[in-house]
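Shown here: the complex without one of its protein chains, the others still in place.
Now for chain A:
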Amino acid sequence: MNLLKRYIIPRLIQYFIVIFIGVTVVFLVPRFTPLDPVVTVLNRMTSYGAQYLDPSAIEKLKDTMMELYGLKGSIWEQYLGFWKRLFKGDFGPSLSIFPTPVISIIANSLPWTAGLLVVVAILSWVIGNILGGIAGYYADKKWSKFMSIIAMSIYPIPYYIMALVLLILFAYIFPIFPMVGGYSIGLTPSLSLEFIFNVIKHATLPALSLILIGIGWWFLSMRSLTSTIVAEDFVTYAEVMGIPSRKILFQYVMRNGLLPQITNLALQIGGIFSGSLITETVFSYPGLGQLLYMAINNGDFNLIMGIAVLSIIGIATAALVIDLLYPLFDPRVRYR
């Protein structure tokens, strides 16, 4: 009961306040930018031939669209309407792809973003941490130094360059992997093995590019954490006690080093809702990043809000879950 009152309830309140403030900011920011979604759509229409409309007809069209897009009321009325819709899980219609519901646009892209980024985050976390832990524990070995050099060389490479090099190597010079899309043209989405393998094949290069960079980061951070922990008294004591080094590494050293890494992993997974713009652009891979970029350029307030709200909820929830689970990982929190 005490834990609930002193730990869980304050964190829940904090969670809702963060979401409320975040969502309000997301509502206001696009409206204070010089972007006007109706004018943007009209620009697109006029540059694509609607200039054959009489100028007065264009004026009339502008008014009609303001009405349709729900942009005619005061900002306060729009804000209230926004919260009402949000409680029903409705972000309203996209303004650049009117009147497609924002929720269906996001739902179309989210599985691809989530599928790729969750797998990438977990794989690079696991591989990077294990290798980093081993390299940090056996810091004097030649292979450990070699791995560190590799990680230090890969990590600072700008992601765009890394992605492009992989693409040129494995989609152009050796065209093993495809250059575009989530699966091949002609295939119908299904649970067949052919389709699943095809999806994996399409995701390989985007995933590889993210994993390589991700491993570099996790490796370096874990190695640095481990090299500090190794020097602590309890590790020396364990060694003196004759405990096998593998056990010391995995159960004493790495377990302690994992705590900040778990927090980072949770935040990373919580942040996937904003997608990965560069990966999606370079590999033409479906996802939320390009949607967000397109929404910002077109002044599509509703789509910007839809993606940003999900992202805020994702990160806040991840932070909350970690806060609530921390006592399980770290006895020091439990006994405080």
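The criterion applied here is as follows: contacts are C-beta pairs under 8 Å (C-beta built on N, C-alpha and C of every residue); 3 or more make two chains touch, one makes a residue touch a chain; residues count from 1.
Quick note on the criterion: contacts and distances are computed from a predicted model.
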Out of "Bifunctional protein PyrR", "ABC transporter substrate-binding protein", "NADH-quinone oxidoreductase subunit L" or "YCII-related domain-containing protein", the chain not pictured bears the UniProt name "ABC transporter substrate-binding protein"
The one of A:Ser94, A:Ser124 or A:Ser209 in touch with the missing chain is A:Ser94
Missing-chain contact, candidates A:Val39, A:Val126 or A:Ile200, resolves to A:Val39
Chain A positions in touch with the non-displayed chain are 33-36, 39-62, 64-65, 68, 94-100, 105, 108-109, 112, 164, 167-168, 171-176, 178-182, 184-187, 189, 281-284, 286, 290-291, 294, 296-299, 303
